[in-house]
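Moving on, here comes chain A:
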Amino acid sequence: MSFSQGWDTGFRVVLIYVGIVFVWLGLVEPYFASQSLSVIVMNIVAVAVSAAFVVRARRRFTDERLAAEAEVAALMQEDA
Partner candidate 1 sequence: MSQSLSVPTSRQRTAAGQAAMSDRWFSILLVVPAMVVILVFALLPLAYALDVSFRFADLTRGRIGDFVGLDNYRTVLHDKAFWDSAWVTVKFTLSAVFLEMVLGIAIAFLIHGATVGKGVIRSLMILPLATSAAVTGLFWRYLYDTQFGLINYFLGLIGLPEPNWLGDYTIALWSVILFDVWQWTPFVALIALAGLQALPKEPFEAAELDGASTFRILRTLTFPMLKPVLFLVLVLRTIDSVRLYDAVAVLTRGGPGTVTETMTFYLYRTGLKLFRMDYASTMAIFFLYAMLVASLFALRPLLTQFSSRASEG
Partner candidate 2 sequence: MKSMLKQGLLVAALTASAAPAAMAAECADADRVPITWSTIAGFYTDAMASLVSGFEAGHCVKVNVINIDNSQLYNKQVIEMVGETGAYDVVTLETSEKAEFAENGFILPMTDYFADKQAQLDDVAPTLAALTTRYKGDVWGLPYYTYTAGYIYRADLFDDPVEQEAFKKRFDYDLAVPTTWAQHHDIAEFFTRKAGETLKGEALTKDFYGVGLMAGPFPEIQDEMSGVLWSQGADWLTDDGTVPVDAVEKAMNDYLELMKYAPPAALTVTYDGVMNQMKDGQIAQTYSFFLDQWPNAVQTENTVPGARMGVAEAPEKKAYIGGFLLAVSTSSAHPQEAMDFVAYIGGFLLAVSTSSAHPQEAMDFVAYIGGHDAQMEFARAGGTSTLMSVLSDPGFATPESRTKTGHFATLLEIFDSMKGFRSNLFDTPFGAKIYNTMQIPLQSAAAGQINAREAAERLASEVEKICGGPCPIGK
């Protein structure tokens, strides 16, 4: 994962995290009896989703790079 990809992923993770907080506070929290419990659950969910996103992004980047490398290799073979 390059610096640029890392930046991009980080930025999206922040957006996802904050988005979950907004949605949670606006829509989900009223169903919780205890506010502190709700905040804890919210953070767990947000961390989980963010982590999942990072993992997926990493896999995607790796796959892309492998594909690109394979392509280059194929080209080189053709050239040769």
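By our rule, a residue touches a chain if its C-beta (ideal position, glycine included) is under 8 Å from a C-beta of that chain, and two chains touch if they have at least 3 such contacts; residues count from 1.
How were these picked? Simply put, all candidates are chains of the complex that A comes from, given by their letters.
This structure is a prediction, so every number in the text was calculated from the model and none was measured.
By the touch rule above, chain A in this complex touches candidate 1 out of 1 or 2.
Across the interface of their complex, candidate 1 is touched by residues 2, 4-5, 7-9, 12, 15, 18-19, 21-22, 25-26, 29, 39, 57, 60-61, 64 of chain A.
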